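Omission of a single protein chain aside, the complex is shown with its protein chains in their original locations.
In this document, chain identifiers A and B correspond to the written order of the chains, with residue numbering beginning at 1 in each.
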Amino acid sequence: MANTAEERAFVEFERVQKSYDGETLVVKDLNLSMPKGEFLTMLGPSGSGKTTCLMMLAGFETATHGDIRLDGKEINNIPPHKRGIGMVFQNYALFPHMTVNENLAFPLEIRKLGKADREAKVRRALEMVQMGEFGARRIAQLSGGQQQRIALARALVFDPSLVLMDEPLGALDKQLREHMQFEIKRIADDLDITVVYVTHDQTEALTMSDRVAVFDDGRIQQLAPPDQLYEEPENSFVAQFIGENNTLEGVVQEIRDGLALVRLDNGEVIDTTPVNVSEVGERTKVSIRPERVEFDKERLGSEAHTLKAEVLEFIYMGDIFRTRLRVAGNEDFIVKTRNAVNQTRLEPGQQIEIGWLPEDCRALDA
Amino acid sequence: MEKTGIKVINDESSAEAVAKLRAMDEAGNVTWDLVDVVAADAIRLCDEGLAMEIDHDEVLAKAPDGTPASKDFGDLIVSQCFIPQIVYSTTFGYRTDLVGDKKPTSVCAVFDTKTWPGKRSLEKRPINNMEWALICDGVAKDEVYDVLATPEGQERALKKLDTIKDDVIWWSAGADTPQLLADGEIVMGSTYNGRLFSVIEEQKQPVAMLWDAQVFDLDGWIVPAGLSPERKARVMDYLKFATDTQRLADQAKYISYGPARKSSAPLVGKHADLGIDMAPHMPTDPNNAKNTFLYNYEFWADYRDDIDAKFQAWLAK
Partner (left out) sequence: MSETIGSGPVLAADGTPLKRSLQRSLRLQKLRALLLIAPLLAFILITFIAPIADMLFRSVENEIVSETLPQTVKLLDADGPSAPIVPGNETFSALYVDLYVAVKNKEHTRLGSRLNYEQTGVSSLFRKSGRRVRRLDVEIYKNQFLDVDPAWGEVTTWLTLMEDAKVHKALPQTMWAFSAWLDDVIEDGDKPEEEKLEDYIFVALYNDLSAVSDKAVSRDLINKTASAVGGFETVDFKSAFAKFDKDWHNEDVWKTLRVYSPPYTEGYFLNAVDLQKEFEGYSVRPENERIYGTLFMRTLFMSLIITGCAILLGYPIAWLMSNRPMREANLLMIMVLLPFWTSLLVRTSAWKVMLQQQGVINDTLVWLNIIDEAGRLVLINNQFGTIVAMTHILLPFMVLPLYSVMRTIPVSYTRAAKSLGATNWTAFWRVYFPLSVPGIGAGSILVFILSIGYYITPEIVGGTSGTFISNRIAYHISSSLNWGLAAALGSILLLVVLLLYWVYDRIVGIDNVKLGG
């Protein structure tokens, strides 16, 4: 059954299931394959099974059913210390009773490297994360960001082919987090390592990853590159979870020419792109990104459907304006507009008409 | 205490009566009204002024025939502060099923591990043990204390005890030996005669009394010095009742300790529950008292510190 694509896969989950109590499945029928050198992020809310998948890959949890393969080898029965996978933990798990150098030398000592080798590798790893002069420090003497770098260096110092990161930036403040996202990405690219990254922060997932696997309810809901994930969500969960999203509910009235006519619950009819609706009469959730909503009629085609809307709130956010509208009974309908020259600033209470291109409006599962 | 209307609070620490009374006295707050002590402690408390001197004839009831209390108790009043209640003895009991066909009749059986192999229990202090050791080492009974007063005599006693050291379980609570006998842990052991009585007659264990070279001692009341007149009056009232001829005879219904009054002796009857005659079980019964010692208060007051140091050093060796 092995075809060429699978042979090239570096990490592979096949029909993997996991249950802790024998009654409910935390991971349901997981299939995933990633090539060498990829940066893959597992994204999802807590309890979605993403961390469990990571732990199974690391060897700290065993799969209840199915195979996990690393570089073509089944690793289900290989203990974690023989898998050769580097790992960065959520709280870094740096050994507090050792210095930075000792932490970094730990995996090398276990691999019985000579002293000179060890020192060279430790120095190189520290320099890679720009922490060259911190080697003699104790862990408690480092700031959160510095600890993060050391944790990264430690996971990489023994040249693993695969590195797992379990929400490594969760404890950092926003600015540092954004900086570290860039840093990690840079190092991963430089070293050309394969990374599986777990996070519940979608911005992090979108900015860093080659591909993102969105987890929910123990399944991968969508596995795609960031742009595709954002622009073409395959179901309403992904649409809701990734980025901001407006939802209108209704029933499919007609499907033709790649378009679906949806009658909203208040009777109005709009054009949508059918994604996972196939039958007339099916209930659907229609999803439109806030930045794709237009209220300037000139920018919409003449054939476009428009909806009446009332401005409820206008928020000035610097680079953008954020306007909350009441649309088809939905009072949380958001429109984002760029703070450009001559941009209209809507007033609360104002009655307007809004519209969008059918390809920006996706009819998803209810 | 229906008759007297006095509330009795038991404090199970009269074994440490001297220490506690001394501490109470130092703290200036004596909480006890009446203390049950052995004679040696009574003497010491009296000497130190911690116990009240008592006019026995005035405080205590006369015998039914009119004999004054001091005569009725006789020379058991070993201290002016002491109101004797019972005569008890420290003696040996042995397991009838473990000693074989030859029953031990002499205290020296304790030192004869060839004829009667097995463990014995002895009290973890030199008093009594040193005397027994000397007797069984051939010292005449009336010379025991002269010998024991010399360092050589003390050495000699310890040397004798050394021959059975590995076979001895040392006890510090009176209940230990009866338990050890009942469990079959020991072949023979010393304890208070009343304890052995309950093992034999009440618990029906295969145990018998040895009686030979039993050491008599007294137990009784002292009243702490410095009680308020009101407290004192109450205590004296109680004492008069509790130590009259009938009451002292009555306590022998429960345990085989001899009443301290001569006039009580004829009144000793049968055991309250078992219905057996108590007289033959008394340590003072002529059949039991063929060879006895009386605790030598004077000697041990002087030699206890010294001999105890040597005894403990020997134990620890």
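Convention: a residue touches a chain if its C-beta (ideal position, glycine included) is under 8 Å from a C-beta of that chain, and two chains touch if they have at least 3 such contacts.
None of the values given here were measured: they were computed from a predicted structure.
Here one chain is not drawn; of B:F197, B:W211, B:Y238 or B:Y303, the residue touching it is B:Y303.
In the complete assembly, the contact with the undisplayed chain comes from A:A93, out of A:A93, A:L191, A:L259 or A:A304.
Within chain A, the residues in touch with the undisplayed chain are 58-60, 79-87, 89-91, 93-97, 106-107, 110-111, 154-155, 158, 164. The set of chain B residues touching the chain not shown comprises 15-16, 18-19, 22, 44, 47-49, 119, 124, 155, 158, 169-170, 172, 183-185, 298, 301-306, 308-310, 312-316.
Just so it is clear, only the chains that are shown with their structure count from here on.
One finds 88 Å separating the Cα centroids of chain A and chain B.
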